[in-house]
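Our next item is chain A:
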Amino acid sequence: MDNKLYNLVTKEEKCYGCGNCVVACPVNAYNDPAVAGGKGPEQLDKVIMCVENGVIKILNMGLCKGCGTCIEECPDGAIGLEVNYTT
Partner candidate 1 sequence: MNEIVLKPKDHTRISLEAEVITPDSFAGKSLDEIENMMLYQGNRSVRLKERFDVSGSPCDTAADLRIIIDGDAPRTKRVGEKMSCGEIVVRGNIDMHVGAEMTGGKITVEGNADNFVGREMVGGLIHIKGNALDYVGGTARGKMEGMRGGEIIVDGDAGDHVGNFMYGGVIKIRGNVGQSAGQHMRGKGTIIIGGNSWSRVGCEAADGTILVKGKVHLSTASLGYGCIGQVVKDPELGGDVIEGEFYELRADMGYEPKCGIAKVYASVGLNEHILPGGRTSVPRKGDMPVNRDMLPYLKIYHEEMIVKGGKK
Partner candidate 2 sequence: MIEEKENIVCPFCGCLCDDGVVKVEDNKIVGTRNLCRIGHKKFESAQHGRAESPRIRKNGELVPVTLEEAFDKAAEILVNAERPLFYGWSATCAEATQVGCELTEACRGIIDCTATICHAPSIEAIQDQGAPLSTLGEVMNRADLILYWGCNPMHAHPRHMSRYSVYPRGFFRKRGRKSRTIMVFDPRRTDTAKLADLHVQISPASDHMLVHTFREILNSYDVTHETVAGIPADAIRETMEAMAQHQWCILFFGMGLTQQMGKDRNIDVAIQLMHELNKYIGIRTTLMPMRGHFNVAGANITICSETGYPFAVDFSRGYPRYLPGETSAMDVLYRGEVDAMLNIGANPGTSFSNRALSHMAKIPLINIEPHNQQLLQISDVVFSPAMVGIECEGTAYRMDNVPIKLRKVVEPPENRLPDVVILTEILKRVKELKGKGA
C-alpha cells in the first residue's frame, strides 16, 4: 500500500484545525460516511487524515491518490502535496 508517488506534508504551526481538508478529501468522504456529512471521522483506519489535538495529522498516507483537493481548500498552506517525479 505504500505509495511513493505522492506524499502529503503538513505544517502544524499553520493549521487552524478547521477540518476543511478532512471533509473535502474525496477518499475520506467515500470511506467514512460521517466525514461525508461533515463530521469527524469515525473509522480512523479508513481515512487519510484527521484533526488531532487541534491540528492536522496524516493517518494513512497510502490511501492518498494525490488529487490535491485538500490543498485547494486550505487557505493557509498548512497542507501540501509532494509529487515524486522520479519513481
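The criterion applied here is as follows: contacts are C-beta pairs under 8 Å (C-beta built on N, C-alpha and C of every residue); 3 or more make two chains touch, one makes a residue touch a chain; residues count from 1.
How these were chosen: all candidates are chains of the complex that A comes from, given by their letters.
This one's a predicted model, so the numbers in the text were calculated from it and none came from an experiment.
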Complex member touching chain A, one of 1 or 2: 2
Footprint of candidate 2 on chain A - complex, ascending: 15-20, 22-24, 29, 34, 36-41, 50-55, 73, 75-76
